[in-house]
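Here the complex is missing one protein chain, while the rest keep their positions.
Letters A and B name the chains as they come in the text, with residue numbers starting at 1 for each one.
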Amino acid sequence: MTRAKLPPWLLLLMPAFLILAAVVLVPLLLSLYSSFTPYQLTRPETLWKINFPFNYEKALTDPGFWKAFGRTVLLLTIALNLEMLLGLGLALMVAKVQRGQRTLRTMMMFPMMFSPILVGFMFKFIFNDNVGLVNNALQSMGLASTAIPWLVDGNLALFAIICAEVWMSTSVFAILILAGLFALPQDPLEAAKVDGCTPWQSFRYVTLPFLMPFIYIAMAIRSLDVARAYDIVQVMTGGGPAKRTELLWTMIGRTGYVDARMGYANAMGYIAILLSIAFTVYFFLKLQSARRELGMGD
Amino acid sequence: MKGFGAGSVLALVASFGFAPAAMAEGEFAGVTIEAKLIGGQQYEALYSRIADWEKATGATVKIISQKNHFELDKEYKADIAAGTTGWCVGSNHSSFASQYPALFTDLAALVPAESIAGFVPANITAATIDGKLTMLPRAQFDVSALYYQKSLYADPAKAEAWKAKTGKDLAPPETWDEFRDQAIFFADPPNFYGTQYAGKDEAINGRFYELVVANGGKMFNDDMSPAFNSPEGKEALQWFVDLYKAGAVPPGTTNYLWDDLGNGFASGTVALNLDWPGWSGFFNDPSASKVAGNVGVAPAPKGSAGVRTGWSGFHGFSVTESCANKEAAASLVDFLTNEDSQKLESAPGPLPSRTAVWEYVIEQAKDDPYKSEVLAAFQETALTAFPVPPTPYWIESGNLIFPELQAAILGDKTVDQALEDASAAVDDLMRENGVY
Partner (left out) sequence: MASASQHRLRKRLLKAGHFIGLFLAMCVITIPGLWVVLNSFRPTVEIMAKPPVWIPNSLNLDHYRAMFGGAGQGGIPVWTYFTNSLIISVTSTLIALLIGMAGGYAFARYKFKGKAMTFVMLMATRAVPGVALSLPVFIIFGRTGLIDTHLGMILVYVALNVPFTIWLIDGFFRQVPKELAEAAEIDGCTRWQAFWRVEFPVARAGIASAGIFAFLTSWNEYALASQLTRSVSSKTMPVGLLDFTSQFTLNWGGMCALAVLMIIPALILTFLVQKHLIAGLTFGGVKG
């Protein structure tokens, strides 16, 4: 009888709630607890000793942690904006093509076929200073006479990582924006044309507002994923050298698994998760207001 | 002489008497041994022998995990955490073994003593942690020797220039100072580098560690407090810094790991390369390496204390404490590390860890000058080789040390500052964990 009383929306959402509770929520509670302990993987007995707030204090007072934190935010901001702009440009260009668009679209999605770990290896070789593709090309064309240490210099290494990240993920933006472009109602565009709008004006005032929800969806999804760019960074630089490319996730991965200090790693993980959630909430609010403008809100 | 002969006959009889006992026909019939074995081409040839052991004992081996070394390490730690340690045999490594003090059982109680006596004694010492023999070494002993391009030393113009500069004859370096000076001398960036070194993780720590020792210093005091912030330590770090500053190493070297080094030397763009025995075949293989036919190998150079560097490690197999049938598991481990197994495994190049097999491979290589040179150089280096310090915090303290070493190499910090910071960080770590 209680079943019948469940509102339909809850019924529809129930499978999602169940699976997320089982695979994400319960494990998260476990790791939340462990972040209050000096838990070391290799010493199971350490799980039963509470030392709150030692781990959090240690993380928050560690300048290395804050540097990694800042670098993560910087990487997120640069990569996301770049991917958005490039993705928008790409989608607009592809949308204009009449013939062979299907092939182009598949090509456009080509980088998405690559596993992040593979992208990491790939760009590590491409940016290798001695036998890498980029340096070889630059030297062959006479544009560089020295080996450029792409993965060593702090800024260049961050640049190389962003390149890899942007290369892999611009497609995500492009494909979502393209989908938005196809769903774009034609009437307002034609009306704009009749009213004598320039192509730029009709893009700016008709197309773009319509695309905004799609862009925010893509932004939010990517902002969560870019924070997972662990695989790429781990393979390309491992956070080094001299911590110049250390991101929150490489730091957490190393502390948790290599140093086996799971308690401390989870404490840092929680601080980092809050950061991701802040980004998500931000884009979600943006999405809401973009939808309201289009009259698609609640 | 007569007594000796009788003794060895006795030993022979004993071992013959024992061998069937250790591996009686169908002794472990119906037993299933779950194993986690290191994966990778170099390591897997040996596993073809598992079928022979299965046939002889009637047991079944189920390989439940096959990963590379670092992934396996993560997996063991996760297993300890989850309590899923019911499997029996696991690959292990001397540098990692001290991290899992309770996971593996003492093999000395399970494997016949004469089998253990056949190993190189130093390897057994290194495999013994807190009085427990935690693993039996397989034929994957690693120590670094110096690979070099022979043509450089045969070039009269270079020899003359070197003589004019230093007054000495140009020959492969005997000491680390010579190594550095020659590397700088040969370097012609960006097309040719004097040498290269692995610049991160345990790789650079290991190099730093062996240099400290070769200079007469220590990494840790006996109570495991850091001891590397010393004149010897500074000298060691200065070596890395000098090469980087002089541009004698590829500018990306601080991001290199072993594969980058091997591929770099094989690309023919590096003069001197301190590297592992596993690469010897690759370097001399014309389909993989541009320096094939031009590779010379010398023992590792000596530090300022006249000691050779010799940071060494080896792979082996361990049996878990919670294994249901430890006898069967130990029998498998013994089998995979016995003479026949080591002969098979060392045939393509890896170094054995049994005295008799060392003799065997040297004998086998006598018609192959390159292989003989390789073996001679590595055997010489192995004589004075030493394992990593016996502390479960070797890897963890290393993660604090290597970013500081990198900072000094890249010029972010001075040598003094970097070592002081690293030392303080390690000291904190040891205190936090109640080591002292």
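Just so we're on the same page, a residue touches a chain if its C-beta (ideal position, glycine included) is under 8 Å from a C-beta of that chain, and two chains touch if they have at least 3 such contacts.
Quantities reported herein were computed from a predicted structural model and do not represent experimental measurements.
*Asks:* Which one touches the absent chain: B:G30, B:G83 or B:P156?
*Replies:* Spelled out, the listed residue whose C-beta touches the missing chain is B:G83.
*Asks:* Would you indicate which residue among B:W53, B:W279 or B:F378 is in contact with the undisplayed chain?
*Replies:* Residue touching the absent chain, from the options given: B:W279.
*Asks:* At which residues does subunit A meet the chain that is not included here?
*Replies:* Residues of subunit A in contact with the hidden chain: 7-10, 12-13, 15-16, 19-20, 22-28, 30-31, 34, 41, 89-90, 93-94, 96-97, 102, 104-118, 121-123, 125-126, 130-131, 133, 136, 140, 167, 170-172, 175-176, 179, 182-187, 213-214, 217, 220-221, 224-225, 227-228, 230-231, 249, 252-253, 256-257, 262, 265-266, 269, 272-273, 276-277, 279-281, 284, 288, 291, 296, 298.
*Asks:* Can you name the residues of subunit B that touch the chain not displayed here?
*Replies:* Answer for subunit B: residues 36, 38-45, 47-48, 63-69, 71, 74-75, 78-79, 81-84, 93, 142, 191, 258-259, 262-264, 266-269, 276, 278-279, 282, 286-290 touch the chain left out.
Heads up, the rule we're going with is that only the chains that are shown with their structure count from here on.
*Asks:* How big is the gap, in whole Å, between where the Cα atoms of subunit A centre and where those of subunit B centre?
*Replies:* The answer is 39 Å.
*Asks:* Show which residues of subunit A lie in contact with subunit B when the two form their complex.
*Replies:* Going through subunit A, the ones touching subunit B are 41-42, 44, 128-131, 135, 139, 145-152, 157, 237-238, 240-243, 254, 257-262.
*Asks:* Looking at the complex, which residues from subunit B come into contact with subunit A?
*Replies:* That would be residues 73-74, 77-78, 80-81, 83, 99-101, 189-190, 193, 199-201, 250-255, 260, 263-264, 267, 269, 392, 395-396, 399, 402-404, 406-407, 409-410, 412 of subunit B.
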